[in-house]
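In this view, the complex is presented without one of its protein chains, the others remaining in place.
This part shows subunit A:
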């Protein structure tokens, strides 16, 4: 039980519930099911990316380029659709684009052993530049309704993107907790030497999270475009950092080795709830970043404080 209480996921759930309770007294409207589902809908892309970011950070890495990768996917899919390419083929090519971009990061980081922060900072500007080139800086809109139907579909009142978020969450949780490869990722992040001595190829294992991150960026990009119905050359610019924020708030340890998909999603939910609360308080959106930054700091300082106290106790 004490183990459960110490888990970041548990404290996040408690914190989110308390926050919702407070909001209940401020504006009862906030807790209407419609609004809560709306919050989940808003965080579905961030949530998907945050889970990928969590995997990357577990291996002591970071991916600063994921928002641009996702944005590039939206523009590629949109351009294909507007040129009459069938929906399924456009989606497939879009997801493949995400995979290729993620694969580029993976190759540079694992084969050339370049530091992830520098590689992804470089590919961030690479992908953002490509975004302008794909559409010459134009917006993508007026997409075929058959494509828009995917993002705006509902099953039992639950929007399609939220269902995809849940499916990705379940698949990734099983992958991270139950499969051999998933455990390898934790092993490499926790102690590269031990992992190497145990016969793991640390370099090859590091490829996996970045490729998965690319795949998730592809899925998120398709969802984003089909739900919103438009995309601009700056789509996803704020998601680069927001996905990291969500993962870190969710207890993913920046020193590697620790983090869960559940935590990453909960981190995204907390960010979504706070953004929505700012709207209810009529605070300008520019405050959003400041609040986000503060929450990241609180989360990581709490983390390092926790580790310190554990060290003393041990």
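Worth a mention:
Just so it is clear, a residue touches a chain if its C-beta (ideal position, glycine included) is under 8 Å from a C-beta of that chain, and two chains touch if they have at least 3 such contacts; residues count from 1.
As a working rule, contacts and distances are computed from a predicted model.
Of "VWA domain containing CoxE-like protein", "Autoinducer 2 import system permease protein LsrD", "Heme exporter protein C" or "ABC transporter ATP-binding protein", only "Autoinducer 2 import system permease protein LsrD" is the UniProt protein name of the chain excluded from the display.
Considering the whole complex, the residue from A:98, A:233 or A:267 that touches the absent chain is A:233. Shown as candidates are A:94, A:151, A:192 or A:272; the residue that touches the absent chain is A:192. Where subunit A meets the missing chain, the touching residues are 62, 108, 112-115, 117-119, 121-126, 128-133, 137, 190-194, 233, 241, 244-245, 248, 254-257, 284, 286-290, 292-294, 296-297, 300-301, 303-305, 307-308, 310-311, 313-314.
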